[in-house]
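Of the protein chains in this complex, one is absent; all others appear in place.
Chains here go by letter, A, B, C, D and E, matching the order in which they are written, and residues are numbered from 1 within each.
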């Protein structure tokens, strides 16, 4: 990558691969978005502390995949102003983010059996601590992914019904038939202390679940519930959007139970005391998965995403 | 203020003044920093809903004082890249932030008996919901300020011992002998739902406390405690700073009880897998008042501020 | 579209479609360039006021197609720094401007019989109020387009002989055999009062001409001329360019009759009093269609474009 | 002035001084704002062509006073983001604009008898071609200034009643008791062809009026009126401001006669088809002196300034 | 190319072609990177002074190929933030740098027999004055290229073994089987006086070597050596990289003989007096070809590149 003051340098992205004995290959990635920290911390810690002697298989750990964005502390890459997670499968002659996506898709993924890509809501909002996955057509792969999510041990696992833009890392993983798990482990641009605790435990849980390490996953929940709660985001009615630019005041935090028609919040116009705030409402019942981010929003920004219970939905379908 | 496309325009800052009967003048300000939302919301709501017939005295409400920063959603003003709260007493021929500070200091403050300036931690971190004040030399004014803080009704009130840079709004207010109360009602760049609830209630509480409205302040606390807990930040030992640039992982959230020597968190270098994280520790016992902000920090950024019980400290002194 | 503070939002582009009875589909677009206002105003006004009961056919109205550029008040999109009108036919996996162009080309155009895309000279200069079109190879389509231009009723209609970069909206429209009309209704970055009047009238004129509304087009001209004057821009000799960077002083305004060899203006070097201004001259006779924009120009900027009478040129050919 | 790549350079500002025989000193300045071109052109042309043998007195000509802004083609200086015409009397240790203002105030003005500072509306709007002046307290100086304005020969001369921010070049000139004349000779970011013609003629007119050159001023007007029409801007009611951010559609051009209560224009919200445009109205009768600039405005931008007849106002007073 | 203030302009890139009699076509290019000056100067001087009567063949001279970067004084283009020399073979519908690369590849190169593209180290470092070339597979072309390099007459000629990213101008030239020579004639962002002398002489030398001009190349060396010394960069072990971000203090200048294990320099952390500098060492013996650039480096920046003697290496292979 050329900068104005460096034409001959290289961008070093730390990749730690631990291999021992036989077993599957698991890829842990953090930092696809630079301002999502919990995965960077957990993958970095594992990569410094994992004892190869205790591994059966291969663990590829990339704590800070999109290193220009990580060092810049932003969702988008400062090099090309692109969202790396909208650049897959990438392009070896494209911009830097496209080249990086291509490297992952064409070089790394062919080696991989299971991909766990750790995200948070970044500066876009907060998230209930959760894994997420698509409702993939292959029922067996879907069951295996739900089992992996349960082993991961976050409070929630969110299944998306058919939402895939085709340009995410997940879409590249799925096109290759690899088991794919994502996460949302915090947001608001801060490091979520509980999100890091879940992530640290989860990486070991996943290695145990797939037999790369000995032992059983620890999936106990702080609220005493028996384990991960499987949820679903069915369609666009789960989302509430800002109807205009302004200052959004939410009325709930993630994990709250919300009802259709309830106030999601108010959109204020503090610069114009004569303009009344607008009501923003929920469009269905559900548990708040993603909350609002910075107070000041633009028209069309998502300010709430609701999730519903998976089993109830599946039973009703 | 001149822009490149507007030489003859004006910057309109909404100021709502409600006056009825006789009584003191109270100034409520929000938006001194553009990314601190709870005060903007509460002052805006009060200014749209306050019934003049029920007021005895004058209430001056400015929901979005630093309007260029408010509309830009940043702490600093986009006009001159200055922190307005480091520009007091201002300068009528200076930059825009200096002119604005001068207007507050020279035009508004002479009218005012009580100033309540609503802040949060913005994007710098999170804060335990609190009012704050200086340990002013005048014992009577100090007692009156503590009583006002108790009437405000936040979970905590933080007294600073002698920390004043002399360029804050607070310093201008104090130079004029006016009762001055500040707040920290959230942070992490989000709108704190509980912070807004406290702020909404508090503005009415203050009007009641000073006799501008009828009724008693409601200062009940969610945790059942009897009222606001008075705390103190004595000196620099309450602060922990990032010892280098990196990714800071905190171990506590605001309100946690912390011990001297405990880990405040780790400073990670995820871009350099060979460099061990650094430990950052607390330097005294206390309750966490201000927590870390964005994960990525620069050397010298405050990542934790502890507060101690006021009475215990006062007793020991 | 991802921003650094919004990963899950949507960009909402207002599209108003009015359909009633049977009849052709007409597409009115404004805001392909964000700083071209007359079309945004006229299409917005029509979309708010058009009575479906009075329409036979379908009218698709998009007042602000390139909404990021419109809200940013610039020709180029702030998202990817691209000129949307150089991005056709677009790319569903490209940058935002390319995705938007793809949406127009692949989703909207297949529905459309007539496209009227309203432009001005933006900040690049001023324009004589005019429609414009290509000298398309299909004589029947060319005649129909000239008739539509006459019904539009601007003072001038400019026919380009074979100038098409292949990446404009017009080129996409023409590739599909759809009747395509463009406009230049002002410039200098201001809202041209007369340009808005022409545009408001023209949209109704077009609906009448194609039978979607009752009544006859009103094509009367303020100067008493019988109707739209058909003109032509033949080739590069109609253009005068700045020969260097400097401050350009034009000698004519749009609509002026100019002669080959006459002074188009002077290029001044006010920073260097010892450097004589350069003469810039017209290279053929004609009426000034596009004038200079901001005084300060870069080498190669077009500072004048002349148009010639269509009939005389056609007779001579 | 230090740049990042030049610590030892100088900023060269062309100053041409022509002195011969005895007579007063006249200062002609252009380019105080970088995007106001007509004065730059006229002063530059005069400074290249003035024959010293034909001068009695001294003519100091500065075509591009604020050279960093001139070369950057902006109102504000790119060096310090300041409006030079809000920096007087300047500061020798301040920012670059402040140093430049100080140089004019402290070095040049003590030499000067008459100051003519040539402005336009820049990118802020368009202006009726005019000189302008303050209603200075000294009646004799006021009469002399009005006579100078009449000799300048623009269509209008606008007298301001008491509007002076104290930080303009004009205010520095007036503090020294020097005769001060300003101009508005165009705008919309373009070079006004007629504005340049007026300016070229006016500089010679002024030299003749004050006896530095032989001959009589030529003050004939294109519309056959006998000479410059003296007008007045009394107070804030002559201004109309944008009540919100949006796209402003004006209904008049400069020179139009307007009535109190008439529509100055509409403020459109093209991004939100459901939000009705706002009416903006004139607040008194008058002739439109300054019109709107770029279509997209911010709240508080001036979109119209009306002027009234000086004699009628004076008679009524 | 569209700018926000110019939609209809053109970018003029000076191309001077001198043709006379019969003979091969030679392309001289400077300014592919805007901050590499020696080639711009030498090609510009030749293009102003070359006498067509003395030429047999065709000389195409482009002093400032990437004109937006040249005028911006940067390696990358300010238009699209791309390194033009990573955009080949280009794309006629891509960004501006891609379009420019396409023009060179598709329009110019088919005319060309020999391409000499003049580079320096720009702001990335300094270079020993040298030509460079790839170890192309075709032995005859390789010999012809080495002979051309010897005729060019720089102190060194560097042969790369198989380093080609496929997106450089060189790669486009080689794909067409054209003789390709590059240069490194200075750096540190300054104009190298000796580098210009070498370049001026070399352009004539090349014309003589290929028979376009009469006379023999002058390849004398200042140090008395018999001619150009052929060197090789074999693989990545010749490079030393910055192991972290910091301030790099080199210990050698270009042309120095260095030994494996010797200190290439220290990486200082002046902001953290407690952090010891890091040693950076050479990884093989060689002559320093490229030295460090600006003191402040990012992790992965090349701070030293060593070259070895071509004949010794070839003999050993």
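One rule holds in what follows: contacts are C-beta pairs under 8 Å (C-beta built on N, C-alpha and C of every residue); 3 or more make two chains touch, one makes a residue touch a chain.
What you see is a predicted model; the values in this text were computed from it and never measured.
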Candidates E:53, E:193 or E:315 - the one touching the absent chain: E:193
Per the touch definition above, residue among E:145, E:228 or E:252 touching the missing chain: E:252
Residue, one of E:138, E:218, E:272 or E:311, that touches the chain absent here: E:272
Among B:83, B:113, B:194 or B:272, the residue in touch with the chain that has been omitted: B:83
Residues belonging to chain D that touch the chain removed from view: 2-12, 79-80, 93, 95
Residues of chain C in contact with the chain not shown: 244, 271-272, 299
Absent-chain interface as seen on chain B, which is shown: 33, 35, 74-76, 81-83, 85-86, 121-125, 166-167, 239, 241-242, 290, 293-294, 297-302, 305
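By definition in this document, only the chains that are shown with their structure count from here on.
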Number of hops, chain A to chain E, where each hop joins two touching chains: 1
Chain centre separation (chain A, chain C; CA means) in Å: 44
Separation of chain A from chain B, taking each centre as the mean of its C-alpha atoms, in whole Å: 33
Residues of chain A whose C-beta touches two or more other chains: 12, 35, 123, 125, 271-272, 293-294, 299
